[in-house]
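Below is one structure; the comments refer to it alone.
Yeah, one chain of the complex is gone here, protein chain that is, but the others are all in their spots.
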């Protein structure tokens, strides 16, 4: 298979002088049964009002993609529905605008863009409040909601349609691969937003050195948090956290993280915890790490119900914020820091494969082969 | 024993024309061993800077008083310390200002006042943010922190010293007994504050028709919440909730509350839950009652660790706010509604005893004898 | 002219059993030259996605309508454009849903609705933050923005198309005329929202007893503000403010309002001012009425530039919020209070005319004939 079938970089594209040639069909990876994916030929979709067609240039693999591949889409899982065959997954992608919907002038043909996942319906109570990741019409594209890769076709394909609200301009100096990391950085940024936003000089614990946690370290440090404490179990991930700016590393295999935070803060506790591990005891541990009035953002979660010391949360005036994805246009703020090189997001990008080899790429990501963290596929 | 030893109402007190006679000693109830209390003679304390001496005219019994009597003060319990003998408990009281500390002119001698519990230290990070119920010097009176009835002597006595920050003026038309309910109403008000404050037209579930829940119904309705749904297990308590303004009552013995909220909201879910039951499954049930982006305030808690579906909270962008007491001067806002007769707080006041009969009063409150809800003792 | 040409109330409409008959054309008032208006026949518009067609049952006249009639639309005025002939004005209307756009199930045919003015584009930065009244695509309907009566055809006509975001359900028990007042009450509500929302027990000054000011008194009092002080120059308007809940009335012809607020608050000053007079000295006076850290919402403005003591604002940490219209879904909160009869909005409705007599109705409103405040035209 020829990777070039995933798109065609037209000379002069960035000037907008010539409209790029967009084929009628494209290659796209689609879900089959559990852990099955196939490469098929699909029509290239048409952008509607407030939408743009994006030629996919690169896409990163997220742990959620692996879960979707194995278990189906969240909406289907929740609804007890069968696997959604023919659905294209992949939600951390970037590319080039090749076609604009009616009245769209916010972006230009030829412009490089990266994406955030959620386009709210714009008509429910939550969207009208600006809380579009909590859209009450989630999963109802006829109402305007889109979550590419979750409820509408995503980015493991030649092209994708995106609502313009989900596009973020990519500066020339940023590589395609780095640009795919904006949604991850944006999720970390959003987590810090809901924790209050004023974090210069605050003690921030990031729990779990996965991609969101590692970029959470980078964003928190860029915004002046001091110290940033990273907890985890793998030494090489912790070392990467140090590269991204962590002031203290706690290896949970060597020291109890709550005790370590108490020690580092000289008994005062942390102000904020960005919980990205999803460990069963993570909420309880987070609540023991913060001081009275402290705040916890849950950006990950255990799949089973877990024991929680609710009394401790109440007695200590602790606030707990569950977040889904990257709201409040946080991807734009994350990109602003990245384009100013405030932290080295691309440090978490470890492997690249052609999109035609997506199964291999996913295998690397899932099994963490060769220290894989973020695996990117490119057209 | 003569109830009058608890204080002396001087003629003309309200005019401030004559300074009241304040004795050197007073009767005070103090903690002994578990479930022991004794009436002793204690010196009347002196108000310092920014403090006032209050003659106690009435005090309500809170479930926490009963717990303190049985198990000791929270700070001691947390610290594994022995019972604090000679400590005066009681934190929901009102009375008359009889002496002012230096430079205090915010209140007058002879003025009727009710109280909130927490006087923050005014010097820690949280107090400086206005989060005085999360004071980081909790339990350290030498730093300025006071929580009368918890860390400093409380109101089951003839007199108590209060920081002026904890005093709320009582209008002439309000009875002593009703005024003791301000701290309970203020806690409910604070719970609604942290949920966002703009609740006119919002669907609010109040879970648990104890005193805070019942007054939570009253406050939520006064602020325009619509509908207010009250869940509970006792028919007479639910009826009282209706009297206080609840639009829907759910008896959890007859219908699953989550199913009922879904039914009442036609599948949309509630916006906000004020959880006042402390039931083991309350957090999980609350999270199932709200819609995406919904908010839950935990004003009560189970004493044991409980199973929680954290994944549901995260996936649905739910925020959970633990609260301790009645911050952000919410007692003043609660009093503003009460003096304007926006809800009938005194409906939860069921029994009155002289303070000399505190053990009997507590017995009524603990055993809910004769339908007791709020039992008030008076001088 | 027959008023019935403005619409047709079909029997059984509210049951939704029968689709109403919608004619192809309708009567509509349109702007001509300055202070000219004509009644013309226009096509009935078609609702698009996320839109509904509303048969106008009643419309209130706003001071802004009179200004638009005299000076043209704000966008035109700002742009130095000629009068927009053939444009239908009127923005405070209510009616009945008679047709739904594709995928609209949020409202039913036959449902009574009232409106707010602004439908943001849903795709600019401000809309995405939830600040749709600050839409950066104001005046660009091709981008999705609508402000009926200002940038898109309004309500002095038989029918109007509305984005569903701008519709508010009207309960059966509320009259058509009262329902037209929701946008006015919603503007006052929004003003109080931006001032912080927690106003129980706060001292609120409402400056200027026009429609917004009078309903601002009603809303502030409903939310527990205490006291509410109303300033104005006309005794009968002030008396109406008292009916709506004002605790103190200041007649600026008899007493300097700043001095009066100082007197009433015993020198402490007010917490909040909702400025609805647009008087040249209003901002300065408001800044003298509030205490340090006080807040002022400007819901009206003088047309000329005015002298302002900026130093006083800065030295006293005062925040000033300009508002345009009725954002943050405040109309829904206003309606929630109105349907619960928390204040008597209809007290400001003084006159009713058939829509065919709009010129007369406007004459009454402009000249305040017979004490006219809100003049309503009905089909």
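Letters are used for the chains, namely A, B and C, taken in the order the chains are written, and counting of residues starts over at 1 for each.
Just so it is clear, a contact is a pair of C-beta atoms (placed from the backbone, for glycine too) under 8 Å apart; a residue touches a chain by one contact, two chains touch by 3 or more.
The model shown is predicted, which means the values in this text are computed figures rather than measured ones.
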Contact list for the unshown chain, restricted to visible chains: A, B, C
Option from C:161, C:222 or C:299 whose C-beta touches the chain left out: C:299
Listed residues A:143, A:333 or A:366, member touching the removed chain: A:333
Of B:128, B:341 or B:368, the one touching the omitted chain in the full complex: B:128
In chain B, positions touching the absent partner: 49-50, 102-103, 106, 122-123, 125, 127-132, 142-144, 163-165, 328-329
Those residues of chain A which, in the complete complex, touch the missing chain: 189, 193, 197-198, 200-201, 222-224, 226, 328, 332-337, 339-340, 342
Interface residues of chain C (partner: the chain not displayed): 74, 126, 129, 131, 133-136, 138, 194, 268, 283-284, 291-293, 298-303, 305-311, 313-324, 327
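As a convention for this text, only the chains that are shown with their structure count from here on.
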Gap in Å, rounded to a whole number, between the CA centres of chain B and chain A: 43
Between chain A and chain C, centroid-to-centroid distance (C-alpha), Å: 42
For chain A, residues that touch 2 or more chains besides their own: 129, 131
